[in-house]
Structures are given as C-alpha cells and as structure tokens.
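All protein chains of the complex are present and in place, except for one that has been dropped.
For chain A:
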Amino acid sequence: MTSSWLDLQVVWMAINIFLFLWFYFFYDLGDQFFYTRHILGSALAWARAPAAVLNFNCLLILLPVCRNLLSLIRGSFMCCGRTMRKQLDKNISFHKLVAYMIGLMTAVHTIAHFLNVEWYYNSRLGKYDDLSMALSSLDDSGNTTFLNPIRSTTTTPTLLVFTSVAGITGVIITLSLILIITSSMEVIRRSYFEVFWFTHHLFIVFFAGLVIHGAGRIVRSQTTTNPLHNATFCKDRIDDWGKIQECPVPQFAGGFPQTWMWVIGPMILYVCERLLRFIRYMQTVKYRKIVIRPSKVLELQLVKNGFKMDVGQYVFLNCPAISQLEWHPFTMTSAPEEDFFSVHIRSVGDWTQKLISIVEQLPEGAEGPKMGVDGPFGTASEDVFDYEVAMLVGAGIGVTPFASILKSIWYKFKDSNPKLRTRKIYFYWLCRETHAFEWFADLLQLLEREMEERGMGSFLTYKLYLTGWDQSHANHVMVHADADTDVVTGLKQKTNYGRPNWDKEFEQVRKENPTSVVGTFLCGPAVLATVLSKKCVKYTDVDPRKTKFYFNKENF
C-alpha cells in the first residue's frame, strides 16, 4: 500500500467523521429541532447525520470512474509529481470504498427513519405525552403548519412510506442500491459481466430518486415567528399557545432539499465522460500489423489519429464482434517513439480466447475485427529515464510494460535524447516459465543484436530467472550445456534456475558502478517490492560519493 493511497483514505474518512458529527449535533442540539426531537428523540439526528455523509459520498462515487477526465487532470498535474497521479490511479478501489460507505450509511439512515416513522405514528395516535399530542395535531391549515408528516389517524407507517415522495423514492433507490451491490460481488462480476454491467446502470435510477428524495420536505424544524415562540418556556404551556404573547402557535417548515447541490456536478461530469468514451470509441482504429507470436500470443499494432502514449501506460480495448459491452485493459508494449501502438494479448479468458480465434481464422491480408480503443491510461513511468544506472525487475506478466520501457530507452539512446540520463541498464526477468513470453525474449535478442552492432554491448545486461524449473528442464540443460545460447529461449546470456540471489546482484551492480545513482524499478508482486527496497537501503553507501540505490515504488 503506497502512502499516498493511505493518505487519501485517511482524508476521506476524516471528512466523513466530521460530516457525521457536525450534522449529528446540528440536529441533536439545534433549538429549531427542539419540538421535533420531542417526538423523535435522537433518531432524528441518527437519520440526518448519515444523510450528510451520503450526500458527500454520492458526490464522490461517480468521480473515480471518469477515467478519461482523470487522465486529463493527470496531464495537467504532471509537474506536481507522482503522488497526485498515483492517487488517481487507484480509482476502482476508491469507488468500492465509497460504495461500502454508501451502503453502510443507507442502512443507518433507513433504520433511523423506520424508527422516526413509527414514533410519528404513535405520536399521532396520542400514545405519548400531551406535548407530543399537541404538536402532532398541528395541521397545514389556516395559520398553522404541521410538524408531524402523518396527518391522518387511519394510516399505517407502511402506507405513509408508499404515499410520500420520500418514502417511495427511498424504497426504490435502496432497492436499486441493493441490486447493484449483489450483482457487483466478485463472483458475479468476474463471471457474468453482462449481469454486473446492466444491473449497475440502476445507478441512473438511484441518482434520479436521490435528487427528488427530499422534495417532500418532511423533516421539519421550527421557524422563527414574530413574536418569537420560545420552546423551553412554552413547552409546558400548551393550552396557552396562541393565547399569550410569549407563545404564539409554533410554525414549522421543512428544509430545502440539498442533495442535488452535492451531486449535480459529478452527474454532469459523468455524462461528459460517457460522451467522451463514445466519441473515442467511434474514432477509427486501423490495423498496421497483426502477428501471431509463439504460444498463441497475439500482437496487434494499431494506429489511431491523435493517439499519444507514454511508457508503461495501458489502453482499454473493445471488440463489438465479441461483446458490445466489455472493455478490457492491456498494457502497451510499444514505445512512444514508434508511429503506432501495440499490445500483446495472451489467452487468459473468454474474450481474449475469442479474439485470438477470430484473428487466426482471418484470411491472408484481411483487416482485423473492428476495435474500439479508450485511453491511454496509467501513470507515465517517466522517472525511469532519470537514472544513470537503472535496475529493472519484471516478474511474470509484470514484464509487459518493460517492453515499452526498454524500447523507448533504446530509441532515446540512439537519438541522443537529452531526456535520457541512463547509461547502463540491468534487467532482471523472473517468471515460472517463459511460455507465452517468447515474444519478449525475441525483443531482448533483437535489442542485444542492435546494441552489439553499434559496439554498445554493455549498455544492457539482462538475466532470466526461471523460478518454476523442474527436473526435466535441468536434464535438458545438462545435455546441451555447451551450446552458446540458452536452449530455453535462445538468449545469449544463460538462463538461471530458481530465484535471484539479490545480495549477489546488488553487489555486482555496486562493483560495476562505484559512484552512480541507481534507480530500481519493479513490476511484480508486493513481497518482492519489500525485498528490493530493503536491499536498496542495505547497499546504499553512507558516503555520498559512492553508489546509491533508490527504490521506486512505482506500480506500473
């Protein structure tokens, strides 16, 4: 967990707590609610405090899913450093967190209002004291205004709910919320995307109902009359109301509905977001090249007008021929210097499988299936160019963004791009087996050849670690140990079996670069991040003239 993500959660929770307490005490202590509280007790505050938290969170919930808008914001914050940008990347996690809060607060709000309705009902039927009776009898006629929204003595709490705007909208939006939540459970979301996606659109019903939920203004407070009606004084003089000067008949009014003020902004932003996605979807995407790589990996090289990317970013792809609704993210494997962008797609699920089979069945030279592209998204991993010496560690599928990074570094080096400070790269590739990553091995070989041609063979040092080796692999190696290239992937430098000995690796880097600043970048599991950051600390010399290791918690 990066500290900026933690910061966001802390700030968010602090605001929630503040809102809850502020509004709780506003309703529990405010004089204008004295009479209301006489009937409802603290259930009033217990209903209104969550309402405030709900307003805040309903405002927030739409924002993290506006990925295009977030990209735009991120663009303008480039100069402000990575922290802000990383926050914006945790979008779905934040969306879920806010959703849980909405669920929880809805529960508290609903329960408190159930109690309120019941108390109002009892009060109307005279089950409480005289003051309650008197207050509940106040009607909306002549020169009186009602406090108790239950005007009839023959209704029931359930009937009230279904004959009031607040009640009907409350039930409808709570139901929508429950259906959204049950269909968003991981089991459903991952397996039956259509159910999840269609049901989630109930959020439109949710927001529509939410905005008119308070229109009935049934939560009432005492208004200022002339002359004033002092509740503390007049509460024991019910019979004198309207007869003595100090106690005119108390007047009540409901609060102006405020929810729309909180949510109208995000609602407009979200509409813009969907519009933007649709526009991008309609933009033509042409295929420059389609290649089927070893192990059925599909490489798509695409071209789209005005598309600009940075290293390590990803795009969402949509293929109407497979599914109208599904958008799937893929890290780009091309460098920004190239005049196209590419993705390498492995068969990992239904959608990817179908795409690969469609492409395999394409006749020679035919155009690929229509594709919609949204993006690019993700933090641009620009820091990687700032270090004289870079240690890049890619584990498993985490190796994919490094295709983009390594290519970009090489392009920049060839063009003597001043942005590039890197003079030496150590690349560590960890995987259980190289199956489905032969294309990456080919890329490494290609870069290696190009570098040797220019006499820069020492620019890139790479090692492959097969962490899932078994006896048959070892047998194979023993028979062919004399071959110059490694048999598994054909890489010049030998494949190593098992996990890297990081102490040895860091020692080697330090020995070969006694005075440099080394940046370490990882795309892989969090455990490895802990290991590497510890090694960076361990091998950084106290002497500022000697080697320094910096671990970048960049999550590609």
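Assume contacts are C-beta pairs under 8 Å (C-beta built on N, C-alpha and C of every residue); 3 or more make two chains touch, one makes a residue touch a chain; residues count from 1.
Operating definition for what follows: contacts and distances are computed from a predicted model.
Student: As a check of understanding, state which of "glutathione transferase", "Cytochrome b-245 light chain", "Sodium/hydrogen exchanger" or "NADH-ubiquinone oxidoreductase 14.8 kDa subunit" is the UniProt name of the chain not shown.
Tutor: Options "glutathione transferase", "Cytochrome b-245 light chain", "Sodium/hydrogen exchanger" or "NADH-ubiquinone oxidoreductase 14.8 kDa subunit" considered; the missing chain's recorded name is "Cytochrome b-245 light chain".
Student: Per the definition of touch given earlier, which of A:Val117, A:Ala166 or A:Ala335 contacts the omitted chain?
Tutor: Considering all chains, including the one not shown, the answer is A:Val117.
Student: Looking at the full complex, which residue from A:Ala14, A:Leu29, A:Ile92 or A:Met185 touches the chain that isn't shown here?
Tutor: Once the missing chain is taken into account, the touching residue is A:Met185.
Student: Given that one chain is not shown, which residue among A:Asn91, A:Thr174 or A:Thr467 touches it?
Tutor: A:Thr174
Student: Would you mind spotting which of A:Val195, A:Ala215, A:Leu276 or A:Ile356 touches the chain that isn't drawn?
Tutor: Going through A:Val195, A:Ala215, A:Leu276 or A:Ile356 one by one, A:Val195 is the residue touching the chain not shown.
Student: Residue-wise, where is chain A in contact with the chain that is not depicted?
Tutor: Considering the whole complex, chain A reaches the absent chain at 107, 110-111, 114-115, 117-118, 121-122, 156-158, 161, 171, 174-175, 178-179, 181-183, 185-188, 191-195, 323, 350, 470-472, 475, 479.
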